[in-house]
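All protein chains but one are shown in place.
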Amino acid sequence: MRATLAIVRKDLRIEWRTRETATTLAVLGVLLVTVLAFAHDPDPDAAPLLVPAVLWSAMVFTGLLGVERGFLLEREQDCLAGLRGAPIDPTALYAAKLTVNVLLLGATHAVVVPLTGLFLHVDLWPVLPSLAVVLLLGTVGFAAVATLFAFVTVRLRTRQVMLPLLVLPLLIPLLIAAVKATEAVLGRGLGGAPDALGVLVSFDVIFVTAGALLFPAIVKD
Amino acid sequence: MPPLVSVALDARGIARDFGGRPVLRGVDLSLGGGETVVLLGPNGAGKSTLLRILALLLSPRDGVVVIQGLDGRAARAEALRHVGYLGHESACYPDLTPRENLEFYAELYGVDDPVRIDELLEWTGLAEAVRRPLRTCSRGMVQRVGLARVLLHRPSVVLLDEPFTGLDPAASEALDERLRALRAAGCAVLAAVHDVPRAAALATRVLILHAGRIAWTSPASVPDAAALAEVYRATAVGRG
Partner (left out) sequence: MELWLGAIGCAGLVGALYVALLVAPAAVGESVAQRILYLHAPSAFAAYGCIFVVAIASAVYLWKRSEAADRVAVAAAEVGVLMCTLVLVTGSIWGRARWGAWWTPDPRLTLTLILWAIYLSYVLLRAFGGDDEEIAPYAAVLGIFGVLAIPAIRVSARLMKGMHPSVLAPREGGSGLADPSMKLAFWGGTVAMVLVAVTLVLLRTRLERAERETNALRRLADAAEGVGG
């Protein structure tokens, strides 16, 4: 645990110093919301229906581009060897990168959500707590899968294409549930979508656990 | 071979393939405290691979590595506490300062002593560079931070892969001095080195790696540079 916190702090410090990833992701999120909103050009009545799709498309898009950063930075100066040579549990590395990715995506949400509300004529403020819960659950599930495979794809030649290819099919159930839950939040409230919530929570539990258990097996050499 | 004070690292039967070809075919070696063993060998002989296996960063196809009596496979995390490895790159983050890098690794290794970091920064001559990110430092300074990182947890076995490459004469002298200090402190040092005269000057024992095996071990006293160059030529370059 101490190792996880140390790595998270280290990553955040590097991010703070360079500010690369958070800014690029936020800008990308803004661009995507703009494109989606304007391309659809919906009537003010129909617009709120688009909110779930826009929010989650933005997360997937920015997430796929952002999760590799955590492992890319370990490739410089062979820092991964430094981490693997330390007497720490390999799971700590996974947990740390997962945490940082969730935080970065959270920062992106903080920019995307207000903008979506603005363009699609929806007042998201009253439902913010429930929306935040759904965003958190969906983001954790996404990061659990994407972080693990980012470790893989960072080391492959065909990198850019591979990550979406490997990760998107697995994430379809999560995204369906996230969209359903978001719809519920905007409509009758979170209680109206117990199944979707169930999928989100169980997906998170299953894949964070599986990721933590299986990560040491792939970080071996 | 002089009688060893204690066997810090013992490796038997190390074999490893790379891309389907065998690179190491059964390497045996041991390191004792206070020794400075130099590993010579042509490019592609497998020196880096061997060092990484000894540092427990790669698993050999066959063979066992035992560090301070701890099995490298069964007790890996424990064994890692006794090893420090410096490869071609420093394993230090370019966007952090030397001090921040050392503080990070101190947390990973559970080194609680705050004075230790100051000590190491002094010892490696980095005291004045502490405030600048590593990206802005010279190669010599980066390498010194790497060495400081390696020594942070006071390992009894230090493995260095071509530590003198890219260093100017002053920096090489300084590194030489530090390696002698390590020897005096009882550390077991294994360094892969390119340069034969430097090997002769530095080593208490020389090994030549060729065709995946230790092809030659120096006798009780290491020969001088000229003789060593001759042996090296005969062993590693003449064949194949």
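The first chain written gets the first letter, and so on, giving A and B; residue counts start at 1 in each chain.
In this section, a contact is a pair of C-beta atoms (placed from the backbone, for glycine too) under 8 Å apart; a residue touches a chain by one contact, two chains touch by 3 or more.
All values derive from a computational prediction rather than experimental measurement.
Within the entire complex, contacts from the absent chain reach the displayed chains A, B. Contact with the chain that does not appear here is found for just one residue of A:L103, A:V122 or A:V152, A:V152.
Against the chain not displayed here, chain B makes contact via residues 19-21, 240.
Although one chain is not shown, part of chain A still touches it, namely residues 145, 148-149, 152, 156-158, 162, 165-166, 168-170, 172-174, 176-177, 180, 195-196, 198-199, 202-203, 206-207, 210, 214, 217-218, 220.
Just so it is clear, only the chains that are shown with their structure count from here on.
If you average the CA atoms of chain A and of chain B, the two centres end up 40 Å from each other. Considering their complex, residues 52, 55-59, 77-78, 80-81, 83, 85, 87-96, 100, 104-105, 107-110, 133, 142, 149 of chain B touch chain A. Taken in their complex, chain A has these residues touching chain B: 2-3, 6, 10, 13-14, 17-18, 73, 76-79, 81-89, 220-221.
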